[in-house]
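Provided herewith is a single structure, encoded as structure tokens, for subsequent inquiry.
One protein chain is absent from this view; the other protein chains keep their places.
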């Protein structure tokens, strides 16, 4: 922590602050400049509410030096983590493609998409049974019936399910069907849910909120890891900005930033980031080239009939075309598509 | 709904789209322009996923015409709603001030703030027992013990509690202590929680997410109202932007915009919007002048010792000074401070 | 400046950095913590490119401590500045209302608005002759002819003109007609223009860019002031965010923030901030209550016929109604409306 004093801070104010720092068990190091006086504070300040110092007379501002997360950080865990799920090790050397419908709608629809995913040699089938929709009048998902349809299709084709969980109430229920719990963007800071998932040992696909900073995403991962579950896969899915040509703005830089700050794998969701199927293939190629550990993509046999997200969903044909380009490029980037 | 066709749309594509519209039970009205052809669609499209039409060949874009919320809208309910809580009717004619600590920390702290709130003639005491903190290492609140401290102080001073609920698990527990359930910004789209609260009959203080649009805030209110609970109070608490001088950017315009779109009362939270106590009083004055139905403010007998949000918390002395200015101005704006 | 070293920085890397700091004429103060080593650097670093230090091996990040602006800062000039223009001293104690059309269109239109402004006892007439329009197909303003119309109407009614300048080419031309040069949001960082205006001695109304930080606004003021022109009036006109209900998001907090950081007066432009006339009156009331030194408002005798910004323009009747509310409230806030 660094305390920066106001130019007009009095000696008494500076000494009061130093006493407060010492009283909390930290060691102050004062530097008096021609213009400003600053005070470096050493010791682990992760659990300290630094904002309290801002209230002290004479203090201009207070800065943290240590990163607020630990278990998720590269400093703590220098080697990259691979998360195993469904026979795939998500992490370096692999470009994992998770595909499937936005919402589970019918057996036929899921069967068609699952068959395609398996035929393409992929292992992970996504699909939503509980759908977080902005409007209460929108399709809310089939619930447990959806999980059954999804689970049955996955079993038939030797796939592993990735599905969203929206409430800590549903941990046991969803656990019976899924191989990876998906935490949606709107729940990135649903701390009750994160804590509940921290007590499981299943992999968690944690999506960045549309308003979440990279630091907050890593702190949400830290909630899960602090509970004892280190199998966290991060996912960039676009943040909210002023630009309206795409549904969200894909923060492609989040991939190398997270690779540098954290050891956890990071996927990209080009479907939600773009919000328009025309841009899903280029965004997926960008994700591959930037170094992401994979993508999660929405597909549908007939997107014009989809009950949600039709606009951003690839047809099976477009998905196959895209995957052909991904497979051609991947070896030249040193990764295997799974 | 309005469908806008591409300039190069073929007649077949246009006719396919029209058939799809008719097949869904809506009536299409085609307008052929020199440059673009558009198709107005009449009928209630609130439950329709318009994005599916974007996938149809020849379609350029699709626009909704109807507002997606209904129960929360002024068109449905032209007169403004007053929500009764703790003897105050939150709504037109009144400027309701809710005050108290960010976190419940000790009996002494809450007692001091409750005594001040009562002495100033206010009726509603805020305080957090369950705290949504970005970091798992930050103080998470005292939980039920905090509710007890808060409830006891409120009873002693004839006040009504306003406290945050973070999980649908806790509805019964929190219900025993609170007069108003507060839904924090991070939970604005925690739909499981919104549905659970829709089944209660207690007033809900619903805060806007830091990246929620006004329309999404009204849709979240609609989730609660659709469950049968119409006692919703909205709260603007700042949105996330690029500016870092304040913790968030107070969207003061949200107040008149919501007054025009909705009949629900709307408060302002100047503490979280500003993130710095220096700006809480001016922001409160702005809230009063712009037509908000009240404010919710963080106070502490000694903010420099607060376990959370110290920087943005008013001392009791500063709060009294601010309230004196609010009380002086309110009659000239035609409202009573409660 | 503060240099924060990486946890794995070697002693050699730390010493290299210290030598570089000393070589540039600054004094380093090293603090070695259990986890991180930091180095405070004293001396005036305003002209130093701190980003260069980020490239040094072992350095994690570098922070500035001094504010990058000086002439515009309160630390340099503690008393608030009043800028005199047209017989009004813009600054504390006064709420200055500048009104007039978005664009100068016809003599009749400007005459009608100027007559109203004068009749209401106001002194400053706004109007655009050079219009910055996103599209080259939109009305670009009448140019010099517009200045003549505006100047003539102002003279007839004893008013002073406030008009936008878009290019340093036009300084002499616009100078013949205007009392205050207005720099529009899109030109906040047109440094060639700022430097040219710094050489004049006329007041400058400097609008914040729709994506300019408050610090950047003050730095743009600094460009003008460094040239010798200290008559700078700042103007908050809304920033660009994800919210689309209003044209921009009025950052009402910018007023108290700027009052604390700077001695310069600060106005609010509710017309551009809102983009919708329905919200102009509430936003103006908020500006008054938050402590702004005035507002600049668009009016038109018949907004539905305006060639630009019709949606956000008040009719004369609505403007009179709004001003009546402003005049009623102002004395209770200790300011005089001019």
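Just a few scattered comments:
Going by the order they are written in, the chains are A, B and C; count residues from 1 in each one.
In this text, a residue touches a chain if its C-beta (ideal position, glycine included) is under 8 Å from a C-beta of that chain, and two chains touch if they have at least 3 such contacts.
Predicted, not measured: the structure shown is a model, and the values here were computed from it.
The missing chain, though absent from the display, is touched by one residue of B:66, B:89, B:120 or B:152; that residue is B:66. In the complete assembly, the contact with the undisplayed chain comes from A:273, out of A:129, A:273 or A:335.
Shown as candidates are C:11, C:49, C:79 or C:172; the residue that touches the absent chain is C:49.
Remark: the residues of chain A touching the chain excluded from display are 211, 213-215, 239, 241-246, 249-257, 260-261, 273-274, 278-279, 282-283, 285-291, 328-329, 332-333. By the touch criterion stated above, the residues of chain C touching the omitted chain are 20, 46-47, 49, 51-56, 68-69, 132-139, 166-169, 186-187, 189-192, 209-211, 216, 219-220, 222-223, 226, 240, 276-277, 303-313. Within the complete assembly, residues 2, 4, 7, 27, 29, 31-36, 38, 40-44, 63, 65-66, 75, 240-242, 244 of chain B touch the chain that is not shown.
We adopt the following convention: only the chains that are shown with their structure count from here on.
Comparing the CA-atom centres of all chains against that of chain C, the greatest distance is found for A.
Annotation: 38 Å between the Cα-based centres of chain A and chain C. With each centre defined as the average position of its C-alpha atoms, the distance from chain A to chain B rounds to 26 Å.
Listed for chain C are residues 241-242, 244, each touching two or more other chains.
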